[in-house]
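Below is one structure, written out as structure tokens; comments come after it.
The other protein chains are all here in position, but one chain of the complex has been omitted.
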Amino acid sequence: MRWFWILFFAVCPIAALVICIIAPGMDWWFPSEAGSPLGERIDSLFHLILYIVTGTFIGTQIAMVFVLWKSSKQDDERAWFSHGSHNLEVIWTIVPAGILLFIALYQMDVWAEYRVVSNFPKEARRAPVAEVMARQFEWRIRYPEPGRILQIQAQPTDLYAVNELIVPAAKPVMIYLKTQDVQHSFFLPELRVKQDAVPGQIIPVWFEATKPGEYDLVCAELCGWGHYKMGARVVALAEEEFAAAMEQLETEQSDDGFAESGDDDEE
Amino acid sequence: MSHSTSHQAGSNLKMGLPIPNSKLGMWLFLGTEIMFFTAFIGSYIVLRMGSQGWPSDPHVTHINVFLGGTNTFVLIVSSYCVVVAHESMSKKNFKRALKFLWVTTCLGFVFMGIKSVEYYGKISHRILPGMIAENDWQATQMAMDDFDHAVEKTGYSDMKLELGDLQKELAAAEEDDKASIETRIEELQKSIAAIDPFANAVKRFKAEAKKEQMEYDLQSGEEELIASQVEGDSELNFEPLSLTGSVQALKGKYPDYASHVHEPHVILYGNIFASTYFLMTGFHAIHVIVGLILFAFVLKQGAKLDETWTDWVENSGLYWHFVDLVWIFLFPLLYIVDFT
Partner (left out) sequence: MSEAHPTTHDDAHGHGHEQGFVSKYIFSTDHKVIGIQFLVTTLLMLMVGGALALGVRWQLAFPWESMPIVGPMLFSGDGGQISPEFYTMLFTMHATVMIFLVIIPILAGAFGNFLIPLMIGADDMAFPVLNMLSYWFMWPAITCFFASFFCAGNGAAAGWTSYPVLSAIAESAPGSGMAQNWWLLGVTLVGVSSMMGSVNYMTTIINMRAPGMTLFRMPLTIWGMFITAILQAFALPVLTAAGFMLVADRLLGTCFFIPAGLVVNNADPTVGGGQSLLWQHLFWFYSHPAVYIMLLPAMGMVSDMLSAAARKPIFGYKPMVYSMAAIAGLGFIVWGHHMFTSGMNPALGMTFMTSTMMIALPSAIKTFNWIGTIWGGKIEFNTFTLNSIAFVSMFVVGGLSGIFMAAVPVDIYIHDTYFIVAHFHYVLFGATLFGVFGAIYFWYPKMFGRKMNDTLGKWHFFLTFLGANGTFFPMHLLGVAGMPRRYANPYLHDYLEHLLPMNQFMTYSAILMGSAQFLLLFNFAYSLFYGEKVGRNPWKANGLEWTAPSPPGHGNFDVLPVCYRGPYEYSSPLVEEDYLLQTEYIPPEGQKESKEEHAEPEHA
């Protein structure tokens, strides 16, 4: 039985390691390449931590299996009467402390760059593309009329859409995130963006889709029974196409008779 | 709390602090109580700092610094009396201890009395969480609801219902019963006629108020509020309610029925103010009551009071000091400090 259990504790971490190695190939990994500069930095940070942590994991498991093997030998020797070692204690305090400090410091500027409002790219901050209002269970988008600047207060000329947010690609964009009812969370898995929409607050969020394309927008904060289906799309368009799309939205909205002034479609 | 220490039979052999379990337990319990109130006080500070404004005019909030100050004084004196009572207990002067405990208890009641006066002042002006209008739309709604209640209270609609029933009954009734039904009907008709003008006036008022409400743009009201948060501008100007005049007129004209109707009254940020005020003073008051109950056990002993109660008095005294201490924090925070 001794060997069985030693192998048991040895095989499990190996299996974990193997799974992690084959996971990307099996499509069990990130949903796609990071589609944004933030995403790339998050991914590389993730991988860095993954390597550190894997090393630690393997190290501790090997140490564990090793001591298990050594100490389960069936001989008459008495166990080593030791109350510990001061030097070892110091070593295994300082080494992890160094590693942790490194991780802590290393990530700080990514965070600062993406979350401190004064560090937001100026162009994005000056002209927010849209206001995204979450509600049970959909995303309502309000754009300013092309050529105007988005106001906090709804304007009669504003354009509206539901569950589709159009943004220009390859440049930083900012949105105002708010919620009409409970808390939601604005989550773009492919772009690695997540921000909660908090009742009573307007939260500026910026992101950049490097390539044009369609991205999933899902809700990541429990908001009621329909939480799981609160999906939408973010469509990133090249600059000209974006302008054209906005123009089209405007003509649609002012032409088809029932929503002339861009009134919100509140019932 | 202070019994169950009988296990200390051989306690001088044991390790630990040289105080009885009951006292140690009480101290630890007070530690948890401190965290409990810290949570309330912390929340209050966060909510107040985070709010765009806070009603601070005593005419609006009915916060009475004088009453609060008196209460502070009352509690401090009562705390002192507990100390004396405990000291007398240790000196085995039980009469004196009893006397001072009576004073403490009475002061506790004085505190609660003053507190009730303060509460009454607020409740009578409807400064209660969830009942304060913070914009015209809500004020209008509340005025309408109030008048509905006033009409309801006269029994107007009940009487109308009964009248209808009786009239039906009358048609089917035997000759003999008819007379009595008819007199009842007459009675009802008279009372209804008396209320009619009021009920009709209310109807007119409600029509007017509804119109007012329609014009009040909810959405923009909310937008304005949020906008002011984002832009950090705290000057929010709500139009004075134009219905106030009609409400006053109605009240003047029908004092018998409408005297309880509140004049519409907008207190911006009034609800969060009332919420925190009642939360903190309410939980404090509950603690005062618990303290009084602890003392009641001792007072009940009367002449039979003996040294077995010393620990009890000491521990409930500790508790009482804590209650006092909490108030000493609450008083300036709620009554005096201006956070701006």
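Observations, loosely collected:
Think of it as A and B in the order they're written, each chain with its own count starting at 1.
Keep in mind that, in the parts below, a contact is a pair of C-beta atoms (placed from the backbone, for glycine too) under 8 Å apart; a residue touches a chain by one contact, two chains touch by 3 or more.
Treat the numbers as computed from the prediction; the structure is a model and nothing was measured.
Note on the undisplayed chain: of the listed residues B:Tyr119, B:Tyr156, B:Phe295 or B:Trp312, the one touching it is B:Trp312. When the missing chain is restored to the complex, the residue among A:Ala169, A:Cys223 or A:Ala245 that touches it is A:Cys223. In the complete complex, the residue from A:Pro121, A:Pro146 or A:Pro189 that touches the missing chain is A:Pro189. One of B:Val103, B:Leu279 or B:Leu333 touches the chain omitted from the figure, and that residue is B:Leu279.
Against the chain not displayed here, chain B makes contact via residues 2-8, 10-22, 24-25, 28-29, 31-33, 35-40, 43, 46-47, 50-51, 128-134, 138, 218, 221-222, 225-226, 269, 271-272, 274-276, 278-279, 283, 307-312. By the touch definition given at the top, chain A reaches the unshown chain through residues 1-2, 5, 8-9, 12-13, 15-16, 19, 23, 27-32, 38-39, 41-42, 45-46, 49-50, 52-53, 56-57, 60-61, 63-64, 67-68, 70-72, 77-85, 88-89, 92-93, 96-97, 100-101, 103-104, 107-108, 110-112, 114-116, 135-136, 179-183, 185, 187, 189-190, 192-196, 198-201, 203, 216, 218-229, 231, 267.
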